[in-house]
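Structure, as structure tokens:
Every protein chain of the complex appears in place save one, which is left out.
By letter and in written order, the chains are A, B, C and D; residue numbering begins at 1 in each of them.
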Amino acid sequence: MSDSFVLGMTAIAAGIAALGCIGGGLGTGKATAKAVESVSRQPEATDKILKVLIAGGALSEATAIYALLVALMLIFVGVH
Amino acid sequence: MSDSFVLGMTAIAAGIAALGCIGGGLGTGKATAKAVESVSRQPEATDKILKVLIAGGALSEATAIYALLVALMLIFVGVH
Amino acid sequence: MSDSFVLGMTAIAAGIAALGCIGGGLGTGKATAKAVESVSRQPEATDKILKVLIAGGALSEATAIYALLVALMLIFVGVH
Amino acid sequence: MSDSFVLGMTAIAAGIAALGCIGGGLGTGKATAKAVESVSRQPEATDKILKVLIAGGALSEATAIYALLVALMLIFVGVH
Partner (left out) sequence: MSDSFVLGMTAIAAGIAALGCIGGGLGTGKATAKAVESVSRQPEATDKILKVLIAGGALSEATAIYALLVALMLIFVGVH
């Protein structure tokens, strides 16, 4: 892959793909907000709340990693 | 598929497709938020809540995987 | 279908189509959130809640699959 | 990588990638907001709230770091 137009477009594509991280950031942020609020109401349930937060937060976080993966592949592999 | 314009456009398409992960990220984030809030109200129902969260969260997560799939196919298969 | 402009536009179209998954992700995520909240209030109704969640979640999920289908057809069949 | 068009497009791509930081900023900001609100309700639970905030905030923060990583690689490595 050596054509300059393809390289330029691929660079932009990687930049656009990185925006896919926004959903994961907002999602885990909202989940954390609710977890913090819940702990203040039920401090004795901190361990259970943290367990559920990690389980669900991993799913939300994964969507950001998918976007990262696409961006990285565009940079290092490109289209072919 | 060797035309540079096609390759460039395909790269952008993969980047746009990656944005499709946003919905899954926000969706599972919101689901996790409610799960966390619910566990704080009914700690003894943690296992049941977690079961429902995984069941519904998998559906939400799947939509992000669909977008990932489209992006990957655009990169490795392309249009033809 | 061999014109490079058509191929390039088709690739972008497939990427845009993938964004259609966002609605399904948000919809099923919200449905799951309410299901989780409901289970915490009525743990003994878990089975009924789960049944309704699957029925309604399938409808919401279907919209993401429609978008996936359009993207796949653009990639493998193209316009003609 | 020396073609001017590629360099220009890569620069724009790095700029777009930086926008991916927005999600992490909003997410950790919302989490902090709820933590602060919670501490005011349950001052004696400050340590627990802070522990949960750091755990969840790291996940949200990570999404901004992913976007930063993509931007940095576009600038220092470029596409190839």
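Quick notes
By definition in this document, a contact is a pair of C-beta atoms (placed from the backbone, for glycine too) under 8 Å apart; a residue touches a chain by one contact, two chains touch by 3 or more.
Everything numeric here is computed off the predicted structure, so don't read it as measured data.
Mapped onto chain D, the interface with the missing chain covers residues 1, 4-5, 7-37, 39-41, 43, 46, 49-50, 53-54, 57, 60-61, 64-65, 67-68, 71-72, 74-76, 78.
By our rule, only the chains that are shown with their structure count from here on.
Averaged Cα coordinates give chain A a centre that lies 10 Å from the centre of chain B.
A straight line joining the Cα centres of chain B and chain D is 19 Å long. Taken residue by residue, chain B touches two or more other chains at 5, 8-10, 12-17, 19-20, 22-31, 33-35, 37, 39, 41, 49, 53, 57, 60, 64, 67, 71, 74, 78, whereas all remaining positions touch fewer.
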